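As you look at this complex, bear in mind that one protein chain is not there, while each of the others sits in place.
Note that the chains take the letters A, B, C, D and E in the order they are written out, and that residue 1 is the start of every chain.
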Amino acid sequence: MPKRIAAFGEVMMRLQVPGYELLSQSNTLQYSFSGTGVNVSAALTRFGHTGYLVSTLPDHSVGDAAIAYLRKLGITASFIRRDGKYVGMYFLENGFGARASRVTYTNRLESSFNTAAADAYDFAAIAQEIDVVHFCGITLAMNDTVRSQMKAFAQAVKSAGGTVVFDCNYRPSLWGEGAYEKARPYYEDMLGLADIVMMNEKDALLTLGMSTDKQSRREQLVDLIPAVAVKYNIRAIAGTHRSINGDNTHALQGFLYKDGRFAFAEPLSFAVHDRIGAGDAYTSGIIHGETAGWAPEETVAFAAAAGMLAHTIVGDTPMSSESDIRKAMAATVSDVER
Amino acid sequence: MPKRIAAFGEVMMRLQVPGYELLSQSNTLQYSFSGTGVNVSAALTRFGHTGYLVSTLPDHSVGDAAIAYLRKLGITASFIRRDGKYVGMYFLENGFGARASRVTYTNRLESSFNTAAADAYDFAAIAQEIDVVHFCGITLAMNDTVRSQMKAFAQAVKSAGGTVVFDCNYRPSLWGEGAYEKARPYYEDMLGLADIVMMNEKDALLTLGMSTDKQSRREQLVDLIPAVAVKYNIRAIAGTHRSINGDNTHALQGFLYKDGRFAFAEPLSFAVHDRIGAGDAYTSGIIHGETAGWAPEETVAFAAAAGMLAHTIVGDTPMSSESDIRKAMAATVSDVER
Amino acid sequence: MPKRIAAFGEVMMRLQVPGYELLSQSNTLQYSFSGTGVNVSAALTRFGHTGYLVSTLPDHSVGDAAIAYLRKLGITASFIRRDGKYVGMYFLENGFGARASRVTYTNRLESSFNTAAADAYDFAAIAQEIDVVHFCGITLAMNDTVRSQMKAFAQAVKSAGGTVVFDCNYRPSLWGEGAYEKARPYYEDMLGLADIVMMNEKDALLTLGMSTDKQSRREQLVDLIPAVAVKYNIRAIAGTHRSINGDNTHALQGFLYKDGRFAFAEPLSFAVHDRIGAGDAYTSGIIHGETAGWAPEETVAFAAAAGMLAHTIVGDTPMSSESDIRKAMAATVSDVER
Amino acid sequence: MPKRIAAFGEVMMRLQVPGYELLSQSNTLQYSFSGTGVNVSAALTRFGHTGYLVSTLPDHSVGDAAIAYLRKLGITASFIRRDGKYVGMYFLENGFGARASRVTYTNRLESSFNTAAADAYDFAAIAQEIDVVHFCGITLAMNDTVRSQMKAFAQAVKSAGGTVVFDCNYRPSLWGEGAYEKARPYYEDMLGLADIVMMNEKDALLTLGMSTDKQSRREQLVDLIPAVAVKYNIRAIAGTHRSINGDNTHALQGFLYKDGRFAFAEPLSFAVHDRIGAGDAYTSGIIHGETAGWAPEETVAFAAAAGMLAHTIVGDTPMSSESDIRKAMAATVSDVER
Amino acid sequence: MPKRIAAFGEVMMRLQVPGYELLSQSNTLQYSFSGTGVNVSAALTRFGHTGYLVSTLPDHSVGDAAIAYLRKLGITASFIRRDGKYVGMYFLENGFGARASRVTYTNRLESSFNTAAADAYDFAAIAQEIDVVHFCGITLAMNDTVRSQMKAFAQAVKSAGGTVVFDCNYRPSLWGEGAYEKARPYYEDMLGLADIVMMNEKDALLTLGMSTDKQSRREQLVDLIPAVAVKYNIRAIAGTHRSINGDNTHALQGFLYKDGRFAFAEPLSFAVHDRIGAGDAYTSGIIHGETAGWAPEETVAFAAAAGMLAHTIVGDTPMSSESDIRKAMAATVSDVER
Partner (left out) sequence: MPKRIAAFGEVMMRLQVPGYELLSQSNTLQYSFSGTGVNVSAALTRFGHTGYLVSTLPDHSVGDAAIAYLRKLGITASFIRRDGKYVGMYFLENGFGARASRVTYTNRLESSFNTAAADAYDFAAIAQEIDVVHFCGITLAMNDTVRSQMKAFAQAVKSAGGTVVFDCNYRPSLWGEGAYEKARPYYEDMLGLADIVMMNEKDALLTLGMSTDKQSRREQLVDLIPAVAVKYNIRAIAGTHRSINGDNTHALQGFLYKDGRFAFAEPLSFAVHDRIGAGDAYTSGIIHGETAGWAPEETVAFAAAAGMLAHTIVGDTPMSSESDIRKAMAATVSDVER
């Protein structure tokens, strides 16, 4: 049964140099609007849910363009406030082979979202209208007001009987050098409120400061994740292990820990067109499977295939339907579908 | 010695989303005009033949654009009638890696070609002007009038002493579910008139309903094709086995059965830029070799290289010259030709 | 107070050659989705209303792209059915100066909208959800099923206490030669159900077969429109007189007849970037003024300015906000708004 | 009755900066292939004639692209030799209002056409296959070999009973300073062979060194053209007077002198999109009217309208059909043709 | 004799929607880098001077792209510091006819230029390397640090014997409502240091708070400017009167007050392609004439023509050479320069 699912987060304008030119070579940018919340909400509308974004955008041309773009992605814009002056932006120069992609941010701390007043949103009212809410650790890195809004919103949804999803997504460049201790209490607050958490062993070790005597990533994962689930009373924890193969293809393996046991998806290896936002597709697959009550094995396989397909899609935001993903899970690749 | 070679078939307008965006992401389409007949006729003009298309296009802007495009491809347009109202169209969204390309058709049954009157063409007169004619099984799937035109044209060319080429190209989506029985009599008519046939063991098994106790594709091929040649009195039968490798490259092996024996080309493996229409390049290579009187081994190697190169060319229609193909057969790849 | 306003009609895909090239010169098309209902519904969302479209679109890539585009325009897609196989399309080649723009249609009669079953829509239920409905005479030219749907929907809205808007928009190329008699009964049905009608004296003379001994367009208008209002019991009738000036600018004068008297807008003269769909902007201005209860003089001036601005906007669909239009009414042109 | 009409001349590659940027601002060029002969030949195919070009192009990618482009324009390429190494090129930066367009040439004297051997073409054979041949004074400015080819070709067509058209088109930048005396004997040779000549009073005064005591352009024209016709025994002389209006529109009046009297077209004023090559549209209209045996008044009105429309078309080469031109002659402008 | 001319000011990134689409319609932006200082400095390099910019740009991709762009414009980048984090940006949506262009800024107060430390620049050293420096009133609106830098730089140039140019350019949207009093002292500081000032009667009335009993703009100008020159001891004051004609062309008249008398340029009327930055072309013409020691009448006519041509050029920055401008002053428009 379709759910009403909201994400809380900033809308970023992505300004991408077309092809493989650098900013100092080109004279054209392609623009779109994204953000973790945007990506997750939009991906879930492709699976039949109603996707909302709870955010703030300025009331001018750029804000209008953002709203139009979100609507095009299928997002219901009724919880988006119009206020403030700026939209956060980032420039993207595509890498090629041995040359990595490069992201350069504008000043997102001045954005409408990050400058919205503490009481800007009526979270209690919104919580009545939704079944699930999604938060991202990137938002946690912004400022105190936004952190307090996140916590308040999570509590409101919790009180209203809804499900809280939290994606740890610790990004070192946003918190500053060795800032795990600074981030930890906010992360612990959110983990304490969350029903479903996206993370892996690195989050446990670094952000949460846990320890293990295991060496391999897999062993560390198996050692630490159950402890996290117990400590913060989390229903389900999911995440991925990623790596880049020698031929520039990527490898991805998904896991879902639930009811005391791990489900692992088959490892996938695939060519990559657009890396950014692909993790959000995996998250959306986990949320979809969990709200649908699928077996963990099905959920994690679905989420991994969703993540894989998102690497083949232009832009940050996943565009695949459930049927597209099921075809990809079936594994026989055709070259043209007529 | 160059021949006058006509193809009978519909001109389709290809509306392609640039790059790897979906139709719901982009706002721009690149258009071109193609079709099996267009592809084969144009490819053969690159080898020095005079290529005609026998078809019908509407007398308006879209028809004008189609004619201009065919002329640019080198096709002589003097046998193209201007009549009817519509041009068949298809949308192409390029796949990437794990995501297949997707084709969506408009209503081609209403096209000028598919609504031309039964007696629209003066096949007897055209047959006097050409040495070879090419037909495709896709055309056979359209309607009774078109089917009767195909048969009449083939008979006219036969009577005039010309060569009839037939490419089986059974496409299930056009005939409907399990419609082999429906298609069979029309296929048998064309096979009975054809001198050169493009097919492989699947056509024999499914479309013609033949059987074999062999298991592998190669063994089935070797078992069935000679039987087809005998049953329908066909001078030469050619085709390919294709597959997709794990790294998204394609593998292709061509064969040519003639005078009681098979010639097989070396298997080729290659990166693919544009898959559609590449089979027509293979066909054009077979026709070129057969009309030139080459040894089967040379013909099939040439056709396979032509097919390989067509995968590296933008658009449905092959663009390689005989000298381009001979360079590709020589197998040493240079990176820049100055 | 914002209203819930639905339009009933077909979504057309517009395939436009960029710049001033002809289809036989270019290789690129820009696509968008429009239609009278789309234009009116979208324009009204810019004024704060909730705009719906009641229509049918196929459940494939092209239909998905149409839905996404309509959502981007601000239209609520919840009354759009997914069924049938095709989307109506038209090609647009932009004119320049002495060379007129040229429109070439594909077969729209096969579209999902025009092939929807007679009982495809639950008009009674929809009528409960909306305050105003808009119909266009172009739809009336399609086929009997669509005509019966229009009438049924108008009756349902009427019964539910809503407002019915009908835009005569008789297009001779759709009805065939001298087909006013054929069209008349359907037009009379709709006029009998309509509260607000878009038309001018030409519709009265030709489509409705009325007569006048006046010579000038203005005199004919003043003579005939009140008679139409009485005969069909119409609350408000609005329309425009248009002409093209010698320097390729356009002249437009709007009128609104209501409560027994005419309000005329000041004649406007302006440069034109994109002519198609500008009439729908005028209609949306009339609907907005009427639902807001403005004085006729204000309504017609607003509608005329909305129409003028729509000529400066790319694409068929008006994009101006109420504040944009009020600035244009204020008449002092600035060159850059910072 | 359609004629077989050839033009003799160079194919130039036009490299145009898109929009209104300068070469030092942009990074993109649009390319096409044109030349006076190309333009006249292509324009005449639009009127139903078979248009040939007699020229030479190199046997490499650029030459292939030129041939493909000419075929797309409708030109029959069978009299185009493949030889030499280069294609003449020019860069075009579009002007806007007070800023004129700017053309920069590459070294066209090294082109395949301008370096073809004196006996490269079999003019006698070609003359058997055509009814009319067109030459342009620009070609006369190239070198001695080309000049001798022009004369030989004109004589061959004359001997074979065909019609010779010569467009004076004296371009000072090609001949050098005050080089009228240098050019005169070559012009006199061509005028002596021509049946139809494109020129006006400036050619008579400057290139031919004639004199008159009249002051206005019109009086000079009326004084000098009959004398030219008598002196060189020319059947018909046609040309235009052009000027630029204050509002950047252009004014054009065409004339045709024949059988001892002048026919003048109505003066036309119109907006201009692409100025280059529009004179060739006028020429093609004169040739069409003359070969069709129209009254001079009809011919000159048709030619002027053809010239006007060519200013609204992208690129050097006219694209209008006879029906397009007749609509433009009818003078009522519509904004959209559906 | 060429001078070394520096401008002090911010580099802005211009993000322009191509053609006439709105930000909510398009998906592509064209980017360039400009700013009053950039425009003036670049324009003067076209006249043979060495143009510098004294500014600060961040040391990342966007800053690199800005530097590369400035170098392409001909600016010597040796006085540009690399520091700070952001580049100021603005979005431009082109207007058409009745619809004005629209500019939306990002947060420029956070830019590298506006956050540079008070002592970031070694103005004394720079002053030794230049002959002329240019300042703009827009910079004055930023913050106290930038204001103190402006004053310090002007004093340093003054002390070193150089020429100080100040363009008043009061922009109300930057200072806030009715903020003339707030701005005045800073303006008076700069006027006191300036040798050449760009302004007109509005600056005198509003920014400087002067008064006159004259009514017409021309009379006010003639009344006030001499008083300004005396009060602040300014060598030369220049400016323009601008208006928009009914047909969307613009009218411009330039003046130059010097040695106690006014020189007025002929009023110019012209079509406009890109309005932004055209005033900077006028300024550059005044600076060029003044440094060259031309008569005021020549200088003002040159500056006005430079201003006119800048409206025909894509982008904010003037691109015309002295020879281009002299051609435009000669007033006969040709359509194509070959």
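Annotations
Throughout what follows, a residue touches a chain if its C-beta (ideal position, glycine included) is under 8 Å from a C-beta of that chain, and two chains touch if they have at least 3 such contacts.
Model, not experiment: these values are computed from the prediction.
Of the options D:V11, D:A42, D:I75 or D:M89, the residue whose C-beta touches the omitted chain is D:M89. In the full complex, the hidden chain is touched by chain B at residues 72, 247, 249, 270-273, 308-309, 311-315, 319-320, 324, 327-328, 333-338. Across the interface with the omitted chain, chain E contributes residues 68-69, 71-74. Although one chain is not displayed, chain D still touches it through residues 15, 22-24, 27-32, 60-62, 64-65, 67-69, 85-86, 89, 91, 93, 102, 104, 106-107, 110.
What we mean here is this: only the chains that are shown with their structure count from here on.
Superposing the C-alpha atoms of chain A onto chain D requires a rotation of 180 degrees, rounded to the nearest 5. A separation of 46 Å divides the Cα centre of chain D from that of chain E.
Rounded to whole angstrom units, the spacing between the C-alpha centres of chain A and chain C is 42. Residue positions 27, 68-69, 72 of chain A each touch two or more of the other chains.
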